[in-house]
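The other protein chains are all here in position, but one chain of the complex has been omitted.
So, chain A:
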Amino acid sequence: MALRWSRLSPQLALTPALAVTAVAFVGAIGWTIYLSFTRSRRLPEYTIDWSEWGRQYSRLFRDDAWMISLRNLITLGLGSALAIVFGFVLAAMIDKEKRGESLFRTVFLYPLAVSLIVTGAAWRWMFNPDMGIENFLHQIGLTGLNFSWLAHADTAMYGIILASVWQSSGFYMALMLAGLKSINSEIWSAAKLDGVPLWRLYIEIVIPMMKFTFITCAILLSLGVIKAYDVIVAMTNGGPGQSTYVPAYFTIQALSSSGNLGYASAAAVMMLVITAVVFLPLVLLTAWQQRRRAEAVK
């Protein structure tokens, strides 16, 4: 139940938040969408040439750097999904084996506390071709191994994926651990009584029971991947060449280095579209969940 005492004060108190939302979010998004139809270069121009309103977009999809960005986005998304798998395995093991739980949790989660610039700096150093891990591998005789991934256009993305997985696995482990703890503890003893092997229990019972946790993780991961920017700056700055461009990096590059406002706006609108595509399932999922809960109450 909500209070019905005063009508004015709460509405007054909500004014700042409402203004911020209207101006800094809704208004700003509209502004950027509008700009994406103009020919704005370094400074905004507000005339739209209706005969070719989509020129920034058609240019965008002919731009190799943008196509590389989209491809890298998918690569990064699929690669980072390893963090969910890894997080689940770690969570399942910690959950079953109680020994050292808090120690392992602390170690797996600390990368989350530091800035992605720091993470990038550390991994950039370890991937150093002359003095980094590759050098170490060669010194101990594994001369066939190559670990200077960031230096080569075809492997640089994998370097970024490795750093991202390192950074975020602990987070998915925490979410999975929470999911595992909410599972009824009786199924473990029931399975033991029935002599069901543990791996079958996980695959056939536990994972299906945790499908909401998995979907949540997948959506959070996708949103994180779309926003990936800091780690790219710190590790490769988009290079070698343009091989590690992602949409977030491309957009900011178009705005700050090339000074092309209309073009950057078009790229930003595409980012919003990609976010919406990922976001829609979350809304639908929540609605479905609510309906299911409502039915369960009935």
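Keep in mind that, in the parts below, a contact is a pair of C-beta atoms (placed from the backbone, for glycine too) under 8 Å apart; a residue touches a chain by one contact, two chains touch by 3 or more; residues count from 1.
Rule of thumb we're sticking to: contacts and distances are computed from a predicted model.
Looking at the choices "3'-5' exonuclease", "4Fe-4S ferredoxin", "Oxidoreductase" or "Sugar ABC transporter permease", the name in the UniProt record of the chain not drawn here is "Sugar ABC transporter permease". Listed residues A:48, A:74, A:107 or A:190: the one in touch with the omitted chain is A:107. Although one chain is not drawn, its touching partners on chain A can still be listed: residues 1-6, 9-11, 13-14, 16-18, 20-21, 23-29, 31-32, 35, 44, 90, 93-94, 96-97, 99-100, 103-126, 128, 130-133, 135-136, 139, 166, 169-171, 174-175, 177-179, 181-182, 185, 212-213, 215-217, 219-220, 223-224, 226-227, 229-230, 233-234, 237, 248, 251-252, 255, 261, 264-265, 267-269, 271-272, 275, 279, 282-283, 285-286, 289-290.
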